[in-house]
Structure formats: C-alpha cells, structure tokens
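All protein chains of the complex are present and in place, except for one that has been dropped.
Up next is chain A:
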Amino acid sequence: MPVPPKRQLAKEIWKNRAVYTAISPFYLLFAVFGLFPIGFSLYLAFHKWDGIGEMTFNGFNNSSYMLTDPEFWQAVGNTFMIWIYSTIPMLFFALIVAFLLHAPFIRFKTFFRIGFFLPNVTSIVAVSIIFAALFANNYGILNYVMGVFNLPLVAWLDVPWGIKAALSSMVIWRWTGYNAVIYLAGLQSIPTTLYEAAKIDGATGIQSFFRITIPLLRPVILFTVITSTIGGMQLFTEPQILLGNNGGTGGAGMTIVLYLYRESFINNYFGYGATVGWGMFLIIALFSFINWKIVQGPSSK
C-alpha cells in the first residue's frame, strides 16, 4: 500500500481517534517522565547550575572536568572491578543452580525456585544493613567466625579489596537466583531429544553440557550478560548504604552513580551531575556492545 499523503494521514488518525486516545497515556507519560528529563539533562550537561539559582552556560567545562577528574576515573575503575568480581561468579553460580534445578533427581523444585529468587525481591537497604553487620571491622560476624578459627582478622571496610569483596558479594547474593530462574527457562526450552540422541551416540554428561546446553543457551546468556552489565554499571544503593556518600575509605567503593549522586545532590553541581549521567550512558552503551560481540562469538557469523 502506498504511503498516504499528509491530509489523508490526518484523516486516518481522526478516524481511529478512539484507538489513539486509548494508547495515548503511555506516550504522554513517557513524554513527561521519560523524554523530557532525557532532553533536559542533555541541556543541563552544558550548564552550571546549583539547583536553585541562575543556570549559566558552561560549554564543555563540565565534560572536560569530568575527563580530568581522577575521582571520576577511580569511580569508573571501581565500577568495572566490582562488575567483574560480581558478574562472573554470579552467572557461573546461576548456571549451576539452574542446571541442578533442571536435573530430574531434584525434589521440591518449586520451593527451591522460590527460595533462590527470594533475595531479589528483598529491600536493598535492608540487605545493605545486614551486610554491613557481616563485614563490620570490629564486631562483624565474619570477623567473629574468623576469630573462632584463629584466622587473622581483616578490616574489611578499611581496605580497597575488602570493600570490593563486600559489595560484590551483595550483588552475587541478590542476583544469582534471578539469573538462575532465567537460565532455567532457557534450559527447559531445549528439547530433551537432543540429549537422548547425544546419549545414544555415546556422549558423556560434560560433553552434552558443553556441546548442547551452552550453545543453545547462548541467547539467554547474552541476555543475562547485557542486563547484568547495565545493572552492574548502575550500582548505587549498596555502596551508598554500606559505605556512605564518599564510597568508604579512599573512595574504594565509589561507583559511577554514587559519584554522580554526590556531585549533584551533596555538592550541588547539578549540571555536572547531568554530564556524568551522559558519560555513564556512553560507557554502558560501549561496554554492552563489546560484551555482546564477545558473547555472541565468531561462530554465529
């Protein structure tokens, strides 16, 4: 069908006005709460603004400050480190959990599925407070247990690696079950005939895992890698509650979003905060793209 000229288009819209009205709430809400803030933050990124006073044009000063601020790069580095420490074990555990849940010899499957998913729906603030009690330097549960076994105590929240370990373990604890449920759905969609055929051909369990399960799960793995990349880059509540607005000793737990939050809402550089937001957008986009390329692999070409 040829594209109708403008007047006809308008006529067409008018004819279907009831339908358009019905779908309009989403577009209106999106325009107000989605599109406008995005556009405004781009505008804000080139301005200096303390939140109340006059907005003054600042050109590229915000972005050049960001690119030359060691604390920003530290935050980027921290975010990546925590992402690596958390995502790789998390997806690995999730795959194992999903595989076990899928195994025919496991009983009470629904109970385990709910159990593994449960951490994901608990409040992050509550989780952070519990983990703070776990990792506390002097009266932490972890140090108490280590003391019982006569192991040297660790001032977890005073050393950079301890801070990162604490944050990563929170992410792993919270998201393993979620990813396991997604993997489980993926596993269930793989036809059992493939495994049977492999068995007849004399394949071992490990062989069929690597030759059948993993390749067929690839789209699902890709999905979890992308979502955990986005989630990992946006880490905020965990370090904020656990370590405060400065990301703990030496800023070892300062993530990009926590940095953004501190610079805009604590230090009142709202224009700069918008710049950091856009910087983060570019980083996430680039990083997701790289991850996608890696996980997709050369074989799918």
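The working rule: a residue touches a chain if its C-beta (ideal position, glycine included) is under 8 Å from a C-beta of that chain, and two chains touch if they have at least 3 such contacts; residues count from 1.
By definition in this document, contacts and distances are computed from a predicted model.
Chain not shown in the complex: UniProt lists it as "ABC transporter substrate-binding protein", one of "aminomethyltransferase", "Nitrogenase iron-molybdenum cofactor biosynthesis protein NifN", "ABC-2 type transport system permease protein" or "ABC transporter substrate-binding protein". When the whole complex is considered, the residue among A:Ala10, A:Ile96, A:Ile114 or A:Ala133 that touches the unshown chain is A:Ala133.
Considering the full assembly, A:Asn246 is the residue among A:Ser41, A:Ser63, A:Thr227 or A:Asn246 that touches the omitted chain.
In the complete assembly, the contact with the undisplayed chain comes from A:Asp50, out of A:Glu12, A:Asp50 or A:Glu196.
Considering the complete assembly, chain A touches the hidden chain via residues 18, 21-22, 48, 50-53, 61, 65, 69, 132-133, 136-139, 155, 158, 160, 244, 246, 249-251, 265-269, 272.
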